[in-house]
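Only one structure is covered here, and it is reproduced in the block below.
For this depiction, one protein chain was excluded, whereas all remaining protein chains were kept in their positions.
Going by the order they are written in, the chains are A, B, C, D and E; count residues from 1 in each one.
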Amino acid sequence: KFGLAEREDQVGVVTGLAWTSVGGDLLSIEALRLPGKGRMKTTGKLGDVMKESIDAAASYVRSIAPRIGVKPPRLDSWDIHVHVPEGATPKDGPSAGIAMVTSIVSVLTQIPVRKDIAMTGEVTLRGNVLPIGGLKEKLLAALRGGITTVMIPEDNAKDLPEIPDNVKEGLTIIPVSHVTEVLQRALTRQPEAVDWDEEAEAAAAAAKAAERGSEGAAIAH
Amino acid sequence: KFGLAEREDQVGVVTGLAWTSVGGDLLSIEALRLPGKGRMKTTGKLGDVMKESIDAAASYVRSIAPRIGVKPPRLDSWDIHVHVPEGATPKDGPSAGIAMVTSIVSVLTQIPVRKDIAMTGEVTLRGNVLPIGGLKEKLLAALRGGITTVMIPEDNAKDLPEIPDNVKEGLTIIPVSHVTEVLQRALTRQPEAVDWDEEAEAAAAAAKAAERGSEGAAIAH
Amino acid sequence: KFGLAEREDQVGVVTGLAWTSVGGDLLSIEALRLPGKGRMKTTGKLGDVMKESIDAAASYVRSIAPRIGVKPPRLDSWDIHVHVPEGATPKDGPSAGIAMVTSIVSVLTQIPVRKDIAMTGEVTLRGNVLPIGGLKEKLLAALRGGITTVMIPEDNAKDLPEIPDNVKEGLTIIPVSHVTEVLQRALTRQPEAVDWDEEAEAAAAAAKAAERGSEGAAIAH
Amino acid sequence: KFGLAEREDQVGVVTGLAWTSVGGDLLSIEALRLPGKGRMKTTGKLGDVMKESIDAAASYVRSIAPRIGVKPPRLDSWDIHVHVPEGATPKDGPSAGIAMVTSIVSVLTQIPVRKDIAMTGEVTLRGNVLPIGGLKEKLLAALRGGITTVMIPEDNAKDLPEIPDNVKEGLTIIPVSHVTEVLQRALTRQPEAVDWDEEAEAAAAAAKAAERGSEGAAIAH
Amino acid sequence: KFGLAEREDQVGVVTGLAWTSVGGDLLSIEALRLPGKGRMKTTGKLGDVMKESIDAAASYVRSIAPRIGVKPPRLDSWDIHVHVPEGATPKDGPSAGIAMVTSIVSVLTQIPVRKDIAMTGEVTLRGNVLPIGGLKEKLLAALRGGITTVMIPEDNAKDLPEIPDNVKEGLTIIPVSHVTEVLQRALTRQPEAVDWDEEAEAAAAAAKAAERGSEGAAIAH
Partner (left out) sequence: KFGLAEREDQVGVVTGLAWTSVGGDLLSIEALRLPGKGRMKTTGKLGDVMKESIDAAASYVRSIAPRIGVKPPRLDSWDIHVHVPEGATPKDGPSAGIAMVTSIVSVLTQIPVRKDIAMTGEVTLRGNVLPIGGLKEKLLAALRGGITTVMIPEDNAKDLPEIPDNVKEGLTIIPVSHVTEVLQRALTRQPEAVDWDEEAEAAAAAAKAAERGSEGAAIAH
């Protein structure tokens, strides 16, 4: 099953693309949302750069939580576990960044990810998509694995002329410059935003605390 | 006693299969559930990959807690200790994943594990079973150790033609693709699910807190 | 005094047996119970495997706490410090496991350990005793050190024919398969069990909390 | 897009200048302010010296919080994540210090940073700007990347005679000795200070606590 | 001043004896008791074995706290810092154990240590004194440094015949087998014990809590 596209749309399961000394490969990324305290766990023999890319992805997602329908305090009631299977194979590099964002958004919103899409691209804290290496090998692996659509960084579009024609004919290749474009295509439906005004929430919480204080004073009379 | 099947069905004791440079071996895995705070301890000279496979197994089990009859908050009142005896022998690799899941589910539910079954297979966060190496050596060790039934990853079924006939005749070999199939066969009885609706529970807790708040206000009159 | 049996029965002091490149030696193990928070401290230049054997011993003891007269919540009000003197000498290996269990049970129950007994054997999370290496050298060291009784793993009984007759005549050698047999012989008296039903305790605590809640409500009328 | 100036003024995004064995480069630094507990996270394969320069920048900013309109207790309700993209490229050294200060002040005040300015300079705990290496290479990279204004340490002004004329003509080069000069030029508007007297705040908090205490006593009559 | 006896009796300052490749030396050990939370800090380029000897010393002292006039809960309101000056010189080994005990007891009781006494000896968790190496070199350093009395492990008394006569004539050498003998001689006065019965204290605390509970219930009437 590995090296092949998933069989159905699932929550938290995203297909990334890896590039190793022996060629490209599909990289299955899976996240779980668990009752918890806002902690992030990562497993799968991940190198430091990949772990940092998960940190960056997680911070980006926290920063847009209201836009995906999640009020920020809710994030402190869950843990997220991101695992990259085939636990004996070392994995590293920042190029799974946009897949990590997609996986985390999917588990937070419980919206499934389209199974026939793969993606590659580093992500910044603001969701911008940075170029990656090994485009040809990654696209070949996607084609071989039954993927129909691949999202790549817009800054890698300049490398497309070097990609064999049969690969470009077998795949829908979509250059993206921001991870919102990724989420629009990869999630099976779009999350609805919730209202959240940090300053207003802080003020409301302070007011409620003050009111409770005066009630407390009232007890004394 | 080591290298031989357990003498009785026990809670938390599962027989895995190891593959080393000197051949296959039975791997006794034991878990304990202790009063605690939701922590996981692992011992037995385990390498990082095996420790991560325990992390993945534990997250999978947390994610299905209601299905095995455990309300998630209950998990925070126990610690789990997973130990792999023969503490001087280094152990590593992800292939004990399904055995780890079985062991953890057994201690959480206090349902014993069948002593005549061994198992091998990496597990993902969603409970899928991934292929392993050293199938022949592991099956030989199982036969030698008095095991009658072995569960292997479905993706390793393709390796069965290379296994000697006497091994295949001496063992019931069951390919599995998901760890639920493992639990159905390895536990001496099936756990009953409990109702648990995270959103509803969160709402109920909020309502109860609000009610307590209005009672508090009532004191002031 | 080192390399010789203790001069009197003491709480928390147990004689183990070490096996090094230069032969066998008595290994004095001492534990202290201190007011604390359920933490375990280990010192004495212990290797990772010996530290893990103390972890396993401690979890086993926690799992049988009511059977040795200790209600589990009481464990959170003590720290335990296990020290293996001659702090400059590195020590490692799992074979002091049953001695660690005995030392911890002794400090928790405050029952002394018989000074003329030595012991060797790895322990599992369920208290089973696994075989060890260097039996001959260890028995020689026991004899030389004035020990009269040595407990060894039952799985090492097969090695007894190779032990010199004078050693076997000078020592009472007792093969054991479970650490309860060790405790029965090594402690100067047996601890009394206390009733403890985890589920019942949890239910009682919940009931008490609910009652307190209704009292709280009563204040409002 | 990398190696080029940002396309619009953004909150928390600052252009630094790196000097490596292969020449100078623009260094995009981005910070995010997230709901949290006053923690700092850093990612981007940063060396220890660069991480310490972020620590120093953060402490300097905390020390001037009221001057940029932030009451100190507010800092404990946010986490800050500083990321330096191109996560696979190692980065180190203290010379991004003033850029780190600018980035952190920008996210705390939510005031954007001018996109056409780059900067280089170590910062001390009191905001003084210390000299850096590789001035020529860094200025060349700035010019190449479409930057119009570069702030450099005043102590590097002595190196300007060695800079090619075309570079000095293409860039406005501003020597600075304190980071306040950097903030005045790099932020698109200046933050307004808030009143904050630590001693007075501590006294007020103590008084309020005492008052609450006497109310509590009043209940008893 | 280093390598010489202290000029006056001080609280927390103890003279140990070091043995290095270039001979013996006086080792000044100083402890401070600070308002805190029961933490131990150690500095002075100490090796792991010396740090563990401080851990063992601290646990021994905690275990005898009532005997030196300190009620155990009081220990949680202080931190202790043990420093061994000449911070650039690496120090290691367990032989300063009894000096560490003396230093910690001195700061806890605020009783000064006699300045003309030096001491060497490993300490166990029960206060027993174990033999050390380099006796001759250490005694020579003591004599040279103006020390008049040296406490050594009883098990090192067998090495005294090899010590030059002028050293034995210049020093009062006192073999000790337990650290209580050390405290009796090294402290300028003896601490008074306080009553402390752990079980009784726990019961009293529980009773007080129960009483408070019934008062709480009374409010409802």
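By our rule, a contact is a pair of C-beta atoms (placed from the backbone, for glycine too) under 8 Å apart; a residue touches a chain by one contact, two chains touch by 3 or more.
This is a predicted model, so every value here is computed, not measured.
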Report summary line: Check: shown chains touched by the absent chain are D, E
Query raised in the report: In the full complex, which of D:Thr124, D:Thr148 or D:Thr180 touches the chain missing from this view?
Result: D:Thr124
Query - Footprint left on subunit D by the chain that the document does not show - result: 48-49, 52-53, 55-56, 59-60, 62-63, 72-73, 75, 93-94, 97, 122, 124-126, 128, 130-131, 155, 198, 202, 216-217, 219-220
Report summary line: Note that subunit E touches the absent chain at residues 1-2, 10, 12-13, 28, 30-32, 34-35, 41, 43-45, 77, 81, 83, 85-88, 212, 215, 218-219
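In this text, only the chains that are shown with their structure count from here on.
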Report task. Supply the minimal count of touching-chain steps required to go from subunit B to subunit D. Result -> 2
Report task. Indicate the lowest number of steps between subunit C and subunit D, counting one step per move to a touching chain. Result -> 3
Report task. Would you mind pulling out the distance in Å between where the CA atoms of subunit B average out and where those of subunit E do? Result -> 48
Query raised in the report: Using mean CA coordinates as chain centres, what's the subunit B-subunit C distance in Å?
Result: 28
Report summary line: Residues of subunit A that touch at least two other chains are 219
Query raised in the report: Hey, how would you classify the chain contact layout here, line, ring, star, complete or other?
Result: line
**Report entry** Which chain pairs touch, all of them
**Finding:** A-B, A-D, B-C, C-E
